[in-house]
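To keep things clear, I will list the structure first and then write my remarks on it.
Complex shown without one protein chain; remaining protein chains in place.
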Amino acid sequence: MIRFIIRRILLLIPILLCVSIFVFLILRMAKGDPAMAYLRLSNIPPTEQALMEARIDLGLDKPIIAQYADWMGRALRLDFGRSYVTGKPVLQEVLYYFPATLRLAGAGLLFTMLISIPLGVYAALRKDRAGDHLTRLFAFFGVSMPSFWFGFLLIYLFAVKLGWLPPMGQGGLAHMIMPVMTLSLMSIAINVRFLRANLLENIRSRSTLYARARGVSERRIVWVHVMRNSMIPVVTAIGMHLGEMLGGAVFVENIFSWPGVGRYAVQAVFNRDYPVLQCFILMMTIVFVVCNLMIDILYAFIDPRIRLAGEQR
Amino acid sequence: MSALLEVRDLRVETVAAPVKELVRGVSFDVRAGETTCIVGASGSGKSLSCLSVPGLLPQGVRRTGGEIFFRGERLDDAAPEALTRLRGSAVSMVMQSPMSCFDPIFSIESHFRETLRAHGVRGRRAMDERITAALAEVGFEDDPAIRHAYPFQLSGGMLQRTMLAIALMLDPELLIADEATSDLDTVAQARVLDLIDAARRRRKMGVLLVTHDFGVAARMADRLMVMDGGTVVERGQVEDLFADPSHECTKALLAAHGKLCARMREEECAV
Partner (left out) sequence: MMRGMLDRRIVRVSLLILVLVGGAAFFAPWLGLPDPEEVNLAEKLAAPSAQHLLGTDHLGRDVLSRLIFGSRVSIGSVFAILLLIVGFSTFAGSLAGFAGGAVDSALMRICDIFLTFPTLILAMFFVGVLGTGLTNVILAIFLTHWAWYARIVRGIVLSLKSREFVLAARVAGTSRFRLVVRHILPSLAPQVLVLATLDIGHMMLHVAGLSFLGLGVQPPLPEWGVMIGDARQFIWTQPQLLLYPGLAIFVVVMAFNLLGDAMRDALDRSGMLEEAVK
């Protein structure tokens, strides 16, 4: 088990390395001359001479591997350069906005689990009855609805019409309700369907038949065996939901003027602010990869087939 | 003396349309201390016939007729709680593909304990005694670590013996073995069959064995019944059936068993 954890953590290094190479290469393919941007930033007129000097300064004349090494070296020292727009150090700005996004994504994940698990169980136990049909209908709507539209519907209902909730900005619980609901809609819908399917499949499994043949009570079969077996894939799915949260946060921040890194990044896309973009994707991906790793480890804990793999008799 | 298990005119059909009758008026007995074998090809209705006894028909099928008597009492209309109490104790099962029967996230020991608890056995010591005895009976006396293993760590043969141990733990009067050896290699198969036979003799247990393999039937059965298309096409004592099969299906099944082919040719049975 420990070996498994260590191995997965060590695997992080090549993964992140590949990620960084990928980001670096793609950025190199971007249009626009970094030397020009650099000069623009420093308010130096872009004469031929200045451009040439800038290119040497930026190391653009070196072979690409050396450029990557420089870039990587700077990144490891947490120097992601300066924004083309504001001129301020990128990492500083990104780290300023990041916590708000993490708060949103975390709350979204929590909300997703809190709502989807009971709903999924309810739908499976009430299979083919009214409760099941309603839940499945809701899940179907959730999967088909554009989340950003849903956000506006919520704002219209609760802020414009009813005036119960503030339509924008960061703050306490009241400010978080609508953004979190908007963010979680798709994930809740997917998770409900997924969990319901798992439960129904497990209820009809051979292992359930065998438990019945041993005289185990139906209650225990459903609430201990079926439930635990059905939850395990749900744990692995958390990783997928996290990806949705990180991406969806971009929309939610935009709609609700939530001061997170997503909103900042959209601006950077418009402005072709490459330093910001590169820091943004690297940060988000690192969070994503690390969280997935933690989920894998958790999964290994709860599923003995993974935990004890390789210990055949 | 009445039989331990008496099944009369059992009928099973599908629930959804188009309704198909899968078991059509099947009757058989199992006597204490004897093995009754139901032999047939896949789809002959043999598994459904035996699953009807403890009331474990799968979804999509239901029993529409017939009577089941266990120890002289009606079983087919018993209350669900009564049936649950019988399952695993008085009437227990070993099933095909043991790997898919055990819960993969529970240890072997949990399966034992769970079964014991379901039948009112409490206390660590009482449970441990039973578990150790059961494991010893199937040949695990020198490998107590089996208990802490998880199902995926054991081979098919070992799991099947474990399943047998759980089945014997609460002193059943009737053991139902539904294709219990179909997935095993010949050695493991022989071992499991030997264990079942020994348990039968020692405990005076009735055994209902379902199989598609005539070799297994030859080894185990006191009474034999051949099923095809939901009905019993031939029945009798083992020796008689082997010596003089009358139904086409029986002959086909016998012919499929290589070892017997030569003998049949000797006796010039027309196929």
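Here the chain labels run A and B in written order, and each chain numbers its own residues starting at 1.
Definition applied: contacts are C-beta pairs under 8 Å (C-beta built on N, C-alpha and C of every residue); 3 or more make two chains touch, one makes a residue touch a chain.
Since this is a predicted model, take the numbers as computed values, not measurements.
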Displayed partners of the chain not shown (whole complex): A
Absent-chain contact - pick from A:54, A:213, A:226 or A:265: A:265
Omitted-chain contact residue, chosen from A:91, A:123 or A:155: A:155
Residues belonging to chain A that touch the chain removed from view: 15, 18-19, 22-23, 26-27, 29-31, 140-141, 143-149, 152-153, 155-156, 160, 242-243, 246-248, 250-251, 254-255, 265-266, 268-270, 272, 274, 277, 280-281, 284-285, 288-289
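One rule holds for everything that comes next: only the chains that are shown with their structure count from here on.
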Centroid spacing, where centroids are CA-atom means, of chain A and chain B in whole angstrom: 51
Partner chain A, residues of chain B touching it in the complex: 54, 56, 58-59, 84-89, 92-93, 95, 97, 100-107, 111, 114-115, 118-119, 149-150, 152-155, 158, 166
Contact footprint of chain B on chain A as seen in their complex: 204-207, 209-218, 220, 225, 228-229, 232, 302-305, 308, 311-313
